[in-house]
Structure formats: C-alpha cells, structure tokens
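Omission of a single protein chain aside, the complex is shown with its protein chains in their original locations.
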Amino acid sequence: MSVSEYRQQEAAIDLSPAGQQLAERAPDQELMTLNIGPHHPATHGVLRLLVTLEGEVVRDLKPIIGYVHTGIEKTCEDKAYWKVIPVIERMDYLAYYFNAMAFCGAVETLLEVDVPPRAQYLRVIHLELNRIMSHLVWLGTSMLDLGAISMFWYAFRERERILDLFEQSSGQRMHTRYIQVGGVMEDIPAGFAEKVREFCAIMPSRVDQYEAILDRNEIVLQRLRHVCPLDAETLLGLGVTGPLLRAAGVPWDLRKADPYSSYDHFDFAVPVGTVGDNYDRYRVRMAEMRESVKIVEQALDGLPEGPHVTSDRKVALPPRHELSTSMEALIHHFKLVTEGFRVPPGEIYFPIESPRGELGCFVRSDGSSKPARVHMRDPSFVNLQAVAPMAKDAYIADLIATLAMLDPILGGIDR
Amino acid sequence: MPDATGLELLAGELRDRDETLVRATLHFRGRGTLEVDPARVREVLEHLAERGYGFLASVHGVDYHPEEPRLGVLYELIDMEKVDRMTVKVRVPTDAAEVPSIVELHPGADHQEREVYDMFGVVFTGHPDLRRILMPEDYEGHPQRRDFPVGGEPIIFTQTEDRIPGWPEGGGIDP
Partner (left out) sequence: MEIVRREPAGPPAPGASAPDDFRARQLRARDMLRGDLEGADLDRFVEESVLTTTLDKALNWARSNALFPATFGLACCAIEMMSIVAARVDVARFGFEAFRASPRQADLLIISGRVSIKMAPVVRRIYDQMLEPKWAIAMGACSSSMGVFNNYAIVPADKFMPVDVHVPGCPPRPEALMHGVLKLQKMIQGHADEGWRTRYGGRGTEELIVPEAAAGTAVGASPPGDTAGA
C-alpha cells in the first residue's frame, strides 16, 4: 500500500462511538479507567487525570487538582500589602511578573496612586520578556512531551538569556519582586538597555530556527494538525481566554481591548488562529513571541525619563539618600517598613493578559494595612475545564498533546 | 466599564422585573457592582447575558466577617463587544449558605463554584458534582473563612531532632 493510500485510510477513521457503529457495547468492549498522575512525566506539574478509555480512545476525562495547593490566598491575608508581593508571585510560577502586576494594579486602583510613565514602560518591558520566557518554557516542555526532545535545549538556551536580563535588573532569576505598588523596585542599571536590544536583535532569528525545525515537520503536523479542535462558542462558554481562545478565532486580548500600563502606546498585532486545533495553538504562541519582541523594542525606544516609582511617600519607599537629610522621609520609611501603607476600604478586580489568558486579581481591603481578601483568577484554572471536551473521542496520545498545547501551570491552578 | 448612569439603568431594568431583585448598586473606581438576591442570581445573569454581558470571567468567594451576611460570591462578567465589565455580588449567611448554581448557563463556573464551596462552604444547589477541589476529599473545615486559622508548624529537620514525635521507642535518631 502506498503512503498516500495509507494516509487516506488513517484519515478516514472515525473515533466517535457512532462512527464506530457501536450500537450496544459488546461484552468484550469494556471501559477502562486509567489514572494519569499526579506523578507522571507528561503532565505539566502535578495534575491528576482520571481517564475513561475504550481501547486507546478517551471517552471521558476528569481532572483532579489540588496537589500543589499552597494556601497562597489565605497567607496573603496575614501580611502587609508590600509583603504580599513575593507570596503572590509564586502562584503562576512561570509568569511571576504578571502575578505581581495584577496585584499591584489592583492595589494602585484602590489607592488611586499614579504610576509614573517610566515605571509603566519598564513594567511593559519586563512583562513582555516574561511572556517570551513563559512561551519558551512551554515550547521546550511541550515538544518534550511530543518527543522532539532537542527543542528543550534550544528553548532553554534563550530562556537563560532572558533570565540573565532579569538578574541584571533585579538580582534574581525567578520571582524577582521587581514590580512594586506604585512602580518598580529599582531603575534599570546602566547597560541593561543595550543587553535587551542585543537579545531583541537575535530573538526573531531564533524563533525562525524553532519554526524551521517544527512548523513543517511531518510528525508535528501529524500530531497537532486537526487534533482536538474546539469551537469558539464552547470555549467562550467555558470562560477560556488567552492563546486558546485566540487560536479558535476570537481576537480577545486585554492588552488591546482594555489597555493597562501604557500598552496602548505600542504598535503590535494579536495573532489569531482559524481552526482552533492544536496546531493553531502552537502557531499562536510562536507568533506571540515575535510580537513581544516588537513591543520590547518599542518600549526601549520610547522609554521616558522620570522616577521609577510613584513619589507618594505614603506608598513607596523614599530613596535612601533622602533618609539622611529629611526627617519626614525617615518617618515615612519607618511607617512603611514596619506597618505598611493603609488602603481605603473597597473591592476591586484588576485583570491583565498573562501568557495563559486573563489573570485577574481581586483585592478587598478593609482599611487596615493587610488585605482582607486576595483572590487570583488564574487563567489555567478556568482553561483546564476545556480539556475534557477537547480530548473527548481522541487518542490518549492526542490527550497528551492537547495538555501540552493547553499550557497549564499547576501553581496557578491550585494556588 | 458602564458609567454610573449605565449601572443605574441596568439596575432599574432588573428592578422593573421584580422589586426585590437588586439589593444595592455600587460604582467604585470606575467599575459597577450589582448586589442581588442570592436565590435569583441565575435570573440576573440571564438578563445580563441578554444585555451583552455573556462571558463569565470569574466566580470567587469573599468572607465579610464580621459583617453579616458573611459569605459573598462575586461573579465577574465581560461584554466582549462593548468591552465592558460588570460584577454581580450575592451575600449569604453562614447558616443558610446556598446559592443556585449557574453551571448550565456558564459551563466555566463548574470548577470555580467547587472552589468557592471548598474554601468557604457555600453550597451551590444544582451543581452536577459539588466536591472539594483543592483540599483533600475528607478535609474538614473551610480554609479561607476568616475564622479558620492560618496554620503552619514548627520546622523539624531529620538531623536536628533527637526524637521525632510519633516514632516508636528505640526508633530515635542517634545524635
């Protein structure tokens, strides 16, 4: 049999129960329940799936989560607003700037402080670098799941360069607590802008490299094209946002729809897919990496001068040199470090666009220096509900590919 | 965001349907919140969906202790055409913490309502599978209520404790 005939035969297989003419289950056709996880190399974190299989076809799927539930939201109620930032960063552990941004945005809205334009641009630079880094880890690990093991090293090579940039600006590779209420922690050091420009100069060619390896690869196409598509209406009903929704054709991106932190100053496109299958999800993220590079370059070009944090001394620490000359600065410093600033009572929900979708932070303050409730609306938590309809009537290998393309981060799901 | 007048118009429409539907409106920092009667939250969400707020972004719970009614459930809605957001709030007391589930209207509320049940104890009537989602199945208590202790423990290291509590006699560590 020739290859094309074989492929035609393959394509003609219909896995749905009706397609297989299963009117009544024969006694030898049982459903098997398989427990995948929580410790399994192909789940992205400790996700447990109870899969009902008929042969190798998935008939039903139940995700069980909570294996990395850390009680972050409860811990935050116990800490001053400043001290919440390192705790809340560790939630969605690949998008740490985004966690901090959502929380700081919510607190700034409650406090009604203005973030200076330089701080907004610096935030955008770091957020977009973090987006590229998150997509790189997604690329490396999901291609690892599919079997293209060498992609892992290529993706992590670029990730190391981005982590070097983070280390240069804040001193830490991960969980940098760079974004603070009112601005950013520190102004960027000398040489940072040049290093970022160097990175932006080579990144598009690296994305070209990844695409050259993967885009038209026979195995990637077979495993991702027309695999587990889901229409936009179901996704909208499930509350799915982010690259999954954009791959299905809905151009909803909070950076464009509801800009925050000067995103409206930048000119970039939002990649949107057509079919909504795994291949579109993969392509949308690759294109997003390119767009993020453009945003970073524009932000560097237009970086305004000015303070890196709000000058409201009741919210942000005064610069250290003032502490030796001004008594007021000393008092503010003391109050901020010991008790922290007080936030007027109110509730606010502040959404931003994280690499996985809409990351929202709900903060309720009761007038004291500690938040009364912090809730992070994590995109992966809501997106996970889409796995069951996606993987229904697909092979179990397709389920693994779909999980990879879903990009779940269990730290965010479980909080 | 609907401005304050838009919010009042929406509230007015709902009050036209039934006087007791909307308990309060709040326009704060540019966002509108409708506080509604818990038993009819489904009706309110259906009405808002007809008005364009068809995307449910989030369902989350709040404990308003010591104010009564203590437990709150907030629904965040988005109108993607007009790029508007709206919050719907319900407040229930701890002894009658029941809210009708909206899973049939918005399937994405499935896991989120389970989380509110797990963390706060609000029972969503009509939910297909209301179990604990983040805590172990047999856990007792609702951790994110304000009167639940944060917990935590003193730190024990293998090399530093000369007797680990709970291990049998003779099974201690040689210092």
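We just call them A and B in the order they show up, numbering each chain from 1.
Throughout what follows, a contact is a pair of C-beta atoms (placed from the backbone, for glycine too) under 8 Å apart; a residue touches a chain by one contact, two chains touch by 3 or more.
These figures come from a predicted structure and were not determined experimentally.
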Subject >> Residue ranges of chain A at the interface with the undisplayed chain >> reply: 30-33, 38-41, 45-46, 50, 52, 60, 62, 64, 66-72, 74-75, 86-87, 90, 93-94, 137, 140-141, 152-153, 156-157, 159-160, 173-175, 410-411, 414
**OP:** Write the list of chain B residues that the hidden chain touches.
**Re:** 129, 131, 135-137, 143, 148-153, 155-158, 167-168, 170-174
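Here, only the chains that are shown with their structure count from here on.
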**OP:** Express in whole angstrom the distance between the two chain centres, defined as the mean CA positions of chain A and chain B.
**Re:** 23
**OP:** Using the touch definition up top, name the residues of chain B that touch chain A in the complex.
**Re:** 28-29, 31, 33, 54-58, 60-63, 74, 76, 80, 83, 85, 87, 106-112, 115, 119, 132-136, 143-144, 146, 148, 150-151
**OP:** Going by the contact rule at the top, pick out the chain A residues touching chain B in the complex.
**Re:** 65-66, 69, 71, 73-75, 77-78, 109-110, 112, 234, 236-241, 250, 252, 257-258, 346-349, 351, 358, 360, 362, 364, 372-373, 375, 377, 381-382, 384-385, 414-415
